[in-house]
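This report concerns only the one structure given below.
The chains shown are only part of the set, and none of them has been moved.
Residue numbering begins at 1 within each chain, and the chains themselves are lettered A, B, C and D in the order written.
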Amino acid sequence: GSDGGSGGDTDAGGVDQVKVGVIPIVDVAPIYLGQQKGFFKSRNIELTMESGQGGAAIVPGVVSGQFQFGFSNFTSLLIAQTKNVPIKTVANGVASTGEQGKDFGAVMVKADSPIRTAADLVGKKVSVNTLKNIGDTTVRESVRKAGGDPKNINFVEVPFANAPAALEEGQVDAVWVVEPSLTQVKAAGGRMVASNYVDAAPNLSVAAYFTSAKLAGEDADLVKRFTEAINESLTYADGHPDEVRGVLGSYTKIDEKTRAELTLPKWPTEINKESVDTLAKLGGQDGIFDGATPDVAKLLP
Amino acid sequence: MTRGAGLLGVAGLAGLLVLVEALPRLGLVNDDYLPPTSRIAAALGDELVTGEFWRAVGDTLTGWAIGLLIAVAAGVVVGILIGAVPVLRAATASTIEFLRPIPSVALIPLAVLLYGTDLGSTLLLVVYAAFWQVLVQVLYGVADVDPIADETARSFRFGPWARVRYVLWPTALPYVFTGVRLAASVALVLAVTAELVIGAPGLGKSIAVAQTSGAVPLMYALIAVTGLLGVGINLAARVFERRSLAWHQSVRGEVPA
Amino acid sequence: MLEVSSLNKVYRSGAREVEALRDLTFTVDSGELVCLVGPSGCGKTTLLRCIAGLLEPSGGKVRLDGREVSGPPPGLAMVFQEYGRSLFPWMSVRDNVELPLKQKKITRHRRATLVEQALDAVGLAGTESAYPWQLSGGMQQRVAIARAVAYEPSTLLMDEPFAAVDAQTRADLEDLVRALWQRLEVTVLFITHDIDEAVYLGQRVLMLSSSPTVVQDEITVDLPAARDQLHTRADPRFTELRTHVYEQIQAAKLQPGGAGASS
Amino acid sequence: MKRVAYVLGLPVVLFAAWYLLSAGSESFYAPPLSKILESFGKTWTLDRFTADVVPSLLRLTAGYAVAAVLGVAVGVTVGLNRWVRATVEPVLEFFRAVPPPVLVPVIILFAGIGDGMKVIVIAFGCVWPVLLNTVEGVRAVDSIQIDTARAYGISGPARIGRVILPAASPQIAAGLRQALSIAIILMVISEMFAASNGLGFTIVQFQRSFAIPEMWSGIILLGLLGFVLSLLFRLAEGRALRWYHGLREAQRRS
């Protein structure tokens, strides 16, 4: 039910029906919070959240105009850019806390593991949620910074949710996880060996909200209103962590104890362009762009 | 007999529950990852009282039922048409074999492209997957017509429609039933998978949310619900089958002579 | 009129090749009742299938009323040797008998009458609602006969239709077939192994040789048209004829194939 | 000659239609067929074959074999025994209705994340058509045939091997045929989790990295794979069920 991407359905009151494709995880808490707080309604936007398991389901939806906006990590967006997928970011999504040991994503090992530092990961089996994406490129950077050879890490794909079990059962030597699986691993006695986002770049921008190039061109006003609303939401979320932990209960099934304990990411409104450049560089080094160079400027607003 | 069979079936399911309770309790698996039945049941109990849960079940069943209906209707019609006309069968065989193994999951981008997270996406995947199940069964069923029975019909100059109606269809019916039962569960599997991956509303989406949230008992509770839906669907199919296949050897055999 | 001319049928499957019919030529006039006898495996069923248009001959022609047979001609009814498999197990006895009538677009009322009469005639009144597989072999065979009889065909092909019934029932059914034939002037081709039956029933008896098959001999049964079980079978001419047929069949078994060597 | 025309006719027509209809396509996700074919040649090189297609095929074969053996064995047991059937049917139906993707975590718990897990996922998914068809086929064996076997003291393994299985084989074949394409589908699904090579993994990877023509070329390869496998299956079936096809066609064709 959409009119081909030129903005959502507009009803008589001038309210735009907007669908946003998101992954129902911690990272998108601000948009749910903003919806609760009425930041979108006040800008005549009626939000519907559509959840998908990842970019594979969200990007096509945005490109075809089924969703007006989507949420995705930067590496995926950069890959899309090299393939000339007609999309453009509109606002920052989520960023690393920038603090070693206190980020919302980390490489974890079992308490009794011989792995002490990122350099020890060389030659080991490390799980990431998707191969050739932000996880493995940033973990490689951690290893590189610790003085190891990142070529010899044996990455395997394990969904975040299954990573704690895989680590526990000894099926992998280390896992890269984000919240809330991170808290789960910690609770099971896991030990942190690297904060890969922090190692990759200071204040790394991890993900962004994006729209199709078509919508960006045709309905600049909607995009502008959406961006403003998101930015207000991001700022509010950053300032009210307790409310964030509260809103998590509304769209996820994370139990209350974990919600209280988990490390929240940062939600700055500005996309850290240098960090995106770094991601582009790292991706290029690891060959995930098939030799192409992403045009960061073209992707960012 | 029917009562006895029902009791045995319940016993079988109870055995499964006991096993799942025992495995983590005995420390054979970590109860964080496979919680005992009692914890799963408790999570399910919490869920049963929420409207959200029932809406999810309703959404899933809607997608399932519509998809299955379309798939079965199309599968039966196309199957009989192709099966009964040798030329068509020869001409389409290779195409069918080519299209059949294309996984529905590979169609996800296409589905999202066309329908977003609407019911249409789920339907596309469900119909695509379930259709082949019915079609292949119908094709084998049509091939199983007893030549003498067919010749009898031909010698009495039955028209094409009468031959389908009175000879082909009853012969193929047991195969069709197997096809429908296969399709019913494949459709359920696909409905849930589509929701899981695309995020269309329904049980699958709930499972995905529970999964990413690390709510393990809830996840198993929801999985159990899909399984139970399957059991219910099969039960209904069996009853229906016993009614309409009373003449068939396999049902005849059920009644001790 | 039914004309069979130089009919030849060879079954081929893999390495095996069987010449079931070598060269058959004969005619049956409209309204005639002809019996066919021949040793087991000589090709009688094959011949009947070709006449019914169910099997394509390898050579030669079958013409019915001047038209070449390529599919089952209208107004034809056939009782198959495999009676058990030719009944539809998913239908009650009544439905089995009624179905061809429906196809013939006979009114519901008339259908009911025909079905009832036919089942009655074969001694199966009372089993209408049973499934065929709930009946004994002989009863199944009689259902198949009732189906053909109720159809009121213009051509009736019967392949050992009384093989599974007892002597008394057999006699009754023989009279039933003759009565039907006389009432409707049906062209009947009747295969049997019972030589007495062939002579009792037929106006003519065709004898086939053993495989590869040709028409070995034929006799015209010059018994009076009004026959009955007691008197006809006691007629000395009857005995003469049956002896002749018996001898011919003996001969057929000994020197197979008209032209010569076997396959 | 005629058979070749039948085999190739419709696919050629469909591909031509696809080619023409997609020729001017601007859609990112539905590129022109020409582009897909071009990337097909570039993508599926010999290296790729040994690195991705071969491991996939091995898993597929293993999973399918496990499913076939298990499906027939359990199917015969369940089909022959009313009480066993009544007891296990609901449990089987329960597992049958559970989507393999959500079961993967449980399977990972018991089987790790290696090839074993993938084989189990494949077997788990494609055992059902074999099982169901075997059960139905066994139940439908002609009573006279069973009686004959019983009367002549054909019992135990011989009864199953020489009478029941052959009698049910047409329906078992239907199940095996269904299972084949499901096995391919599950091969892809299993490689979506915890894999680092394989045909399914590659396709999913293409999809994630927006290499859409390559993704479509992978789907075409899957189709071709299915086609070739089913051709092999048909050959095997034709051999094993020669009696059946002969019986069914004898009167029709000759």
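The rule we apply is simple: contacts are C-beta pairs under 8 Å (C-beta built on N, C-alpha and C of every residue); 3 or more make two chains touch, one makes a residue touch a chain.
Note that the structure is predicted; figures quoted are calculated from it, not measured.
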{"item": "Chain composition of the complete assembly in this structure file", "value": "A x1, B x1, C x2, D x1"}
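Simple rule for what comes next: only the chains that are shown with their structure count from here on.
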{"item": "By count of C-beta pairs in contact, the leading pair of chains", "value": "B-D"}
{"item": "CA centroid of chain B to CA centroid of chain C, Å", "value": "49"}
{"item": "Where chain B and chain D are represented by their mean Cα positions, the distance between them in whole Å", "value": "16"}
{"item": "Multi-chain contact sites of chain C, meaning residues that touch two or more partners", "value": "49, 54"}
{"item": "Residues of chain B touching at least two other chains", "value": "30, 33, 109, 113, 148, 151, 196-197, 211, 248, 252"}
{"item": "In the complex with chain B, residue positions of chain A that touch it", "value": "1-2, 19, 21, 23-25, 50-53, 56-57, 60-61, 63-64, 66-67, 159-161, 164-165, 168-169, 180-181, 184, 188, 251-255, 258"}
{"item": "Touching residues on chain D, where the partner in the complex is chain A", "value": "27-29, 104-105, 108-109, 112-113, 193-196, 201, 204-205, 207-212"}
{"item": "Contact set on chain B toward chain A in their complex", "value": "30, 32-33, 108-109, 112-118, 196-199, 205, 208-215, 218"}
